[in-house]
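Below you will find the structure I want to go over with you.
For this depiction, one protein chain was excluded, whereas all remaining protein chains were kept in their positions.
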Amino acid sequence: MSVVQKNTSEASKWYLPGILVGLGITAKHLVSNLFNKKQMLTINYPEQKYEYSPRFKGNHVLTVKKDGSLRCTACMLCATNCPAECITIVASEHDDPSVEKYPIKYEIDMLRCVFCGFCEEACPVDAVRMGPEWQTPGLAGSNFHYGIDQLAYRPQLKGGMLSVLDDEERHKSGI
Amino acid sequence: MPKCTINGKEIEVKEGTTIIEAMFKNEQKIAHYCWHPGLSVAGVCRLCMVEIEGNPRLQIACNTVVTEGMKINNASDKVKDAAKWGLDFHLINHPLDCPVCDQAGECGLQDQYMEFGKYDPEMAEKKVKKHKVVDLGPTVVLDSERCILCSRCVRFTDEVSKTSELGIFNRGDRSEIGTVDGKSLDNKYSLNTVDICPVGALTSKDFRFRQRVWYLKDQETICNGCSTGCSIKTYFNREGFYRVKPAYNEQVNSYWMCDEGRDLYKFVNRENRYLKARRKTEAGWEEMIPGAGAKEASALVKGQGDSLALVLTGQYTVEEFETAVASFVQETKSKQVYHWQNHAGKENDFDGFLIRGDKNPNTAGLKKVLSKHGIATSWHEFQSAISSGKLKTVIVAGPENQMHYQEIDTLVKTLAKTKVIWMQSAKNASLEALSVGSWILPMKSYVEKDGTFINYAGLERKFKKVTTVVSEALTLAEGVQLVVGQNLMVKPETNAFIETARRQDQVMLEHRKKNEFVFKRGSL
Partner (left out) sequence: METKLLTEHYDKEEFRNLDGYKRHGGYEVLKKALKMQPQSIIDEVKASGLRGRGGAGFATGVKWGFLPKNNEPRYLLCNADEGEPGTYKDRLMMEKAPHQLIEGMVISGFAIGSNKGYIYIRGEYDYPIAVVEQALKEAYSAGLLGKNILGSGFDFDLDVYKGAGAYICGEETGMISSLEGLKGQPKLKPPFPAVQGYLKKPTIVNNVETLAAVVPIIKDGAAAYRKFGTEKSAGTKLFSLSGNVVKPGNYEVPLAYPLKDMIYKLGGGLKPGRKLKAVIPGGSSAPVLTAEEAEKALLDYESLAGMGSMLGSGAIIVIDDSQCMVDMLGVLTHFYNHESCGQCTPCREGTGWLNKIVHSILEGRGRLQDLDLLVKVADNMKGRTICALSDAAALPVISFVSKFRDEFEFYVREGRSKVKGTSYAEMHH
């Protein structure tokens, strides 16, 4: 992005006209907001909340399969791709040979995360998504190490978000 | 010595060389799977096709011997097309589960597809379903779907381990690897099949799912499991060591190593190591920084004269032995240096391939150093000296690899009334029973230092430090020097005795391929 500087006139070098113009704009919004509250841009957070676009990259969600278990196969591509190095995964052998590999630990350090969404893009099985939530207050730093419980089964997700990728269907179609 | 032309370049090869060998010797690229330099030729993957002038059909390079005046070409469109389609045939029933597959990152199929592939898959039919996660034995897991039936593992069990547990069952595209009649893949060399598997069909139970390979660095060193001293490659990152694989060494182990040697990364990792110098007091163990601990321990040594002994195991480098013995003799004027050999009487055992009964990598080196210093003591003398109460203080250079050192327990018991300065890298529960006033000094393990091992056959090989696990740990040389009261700056008068002219393989070691792995991102 480049900044284009307009030809500055002599008048703009004076301080006061600029102040007055600015105050004028403030006053204009004050008056219009007073009489037309519906169009007011400011909202009363936290009572009121802003509706973000569905593509908003908020806190991560680990999706689940139909039976409620994690979709993640612990391939570690998200961790490899993560520029902030905030994902820690420990993989293990699953009892079910068709699942084979699954994470016993999946931890995201939310304070290190830069919410770039690379993990979501790297995921080959739609196991990690960036969700809509963005309010994550907490007191201690350790609260921000989100584990599987929080990433996949936090109460807001109401039992987990279903992955679009289904192994059974994939097997049926011969992949 | 037939002369031939490969891709326009004239070369001369030894009689009986196959085209593929000639090509690799001349650093030419050629696609291949089933061919392995350590195994017989199967000629089944049909990837190493070359065009030979005067022959209308493409020939496989692995089974065609170079003859005088042969004109070989593997850069023509015809050959490239054959390799492309060959790879596509390999892939049509290969599951594309690279993200889950442990081999991803070091997979022959991935590498060769990038190099020679068709990049335009046309397979639209269902893939053949086979067995997944088949337990072949105590060490290896098979995924039949990933298998490309190169038969390397079958040939390995037939030709190298000579145990013949594996076979290919069924026919056509239903073929699968399996074990013969209720046998399981259970031999002392079984994990080599995992190394030579070019895809992720055979995976090691030990390494399976523990790390993605791109998080690991590798570095060559020498196995300290037995007196064979196989060349190995260790794989590690900053969290520790994860696995060991054999490295090619024509004189020692060729392409192979035993399963036992593959476990020897475990005691190197931090959680199994002594991190601090420890002194036993009445109240228990008190800890100290290793260097400072060694200096304090020298109080036990000072003025002991003939009631002091040094016990060495053949698990340290020649350089360490040399410095340790030299400074011990110089400072204490005592020649009570003893060689502690485990498995007495079994040290000449040999299984006919790689595994030897002497479970120390450098017994020959230790013997050489001792004889150089004119020390000819026997273990029996040590035992009688202990039982007669002649020895008051003993410095023990304990074994790193304790897998075959059950004798530690007995030795600690016999030393119950003696003050001991025990130098040891890996933890051992028996050492808790040392007498009050004794010391345990943490040592560097074999991957943390440069040095030389001399194997059973007298082959001297230098190896380089791989990485540091416990940064404050001491080498045996440092430990003994400090303990006998020397300043670390004092170098022994003579260097280790090996003449450079004899270390041919050392030159080879330096010219070996550098680790080209570049870490772009990740935790290293």
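In order of appearance the chains are A and B, and numbering begins at 1 in each one.
Going forward, contacts are C-beta pairs under 8 Å (C-beta built on N, C-alpha and C of every residue); 3 or more make two chains touch, one makes a residue touch a chain.
Predicted model, so just to flag it, every value in this text is computed and none were measured.
Trainee: What are the shown chains in contact with the chain that isn't displayed?
Mentor: B
Trainee: Hey, which of B:R46, B:R152 or B:R461 is the one touching the hidden chain?
Mentor: B:R46
Trainee: Under the stated touch rule, tell me which residues of chain B contact the chain that is not displayed.
Mentor: Touching the missing chain: residues 41-47, 49, 57-58, 63, 81-82, 85-86, 89-90, 92-93, 122-126, 128, 148-149, 167-168, 170-175.
FYI, only the chains that are shown with their structure count from here on.
Trainee: Flag every residue of chain B that touches chain A in the complex, lowest number first.
Mentor: Residue positions touching the partner: 95-96, 99-100, 125-127, 129, 132-133, 208-210, 212, 214-215, 521-523.
Trainee: Considering only the defined contacts, which chain A positions touch chain B in the complex?
Mentor: Listed in rising order, the residues of chain A that touch chain B are 73-77, 79-81, 83, 85, 91-93, 97-98, 100-101, 124-125, 171, 173-175.
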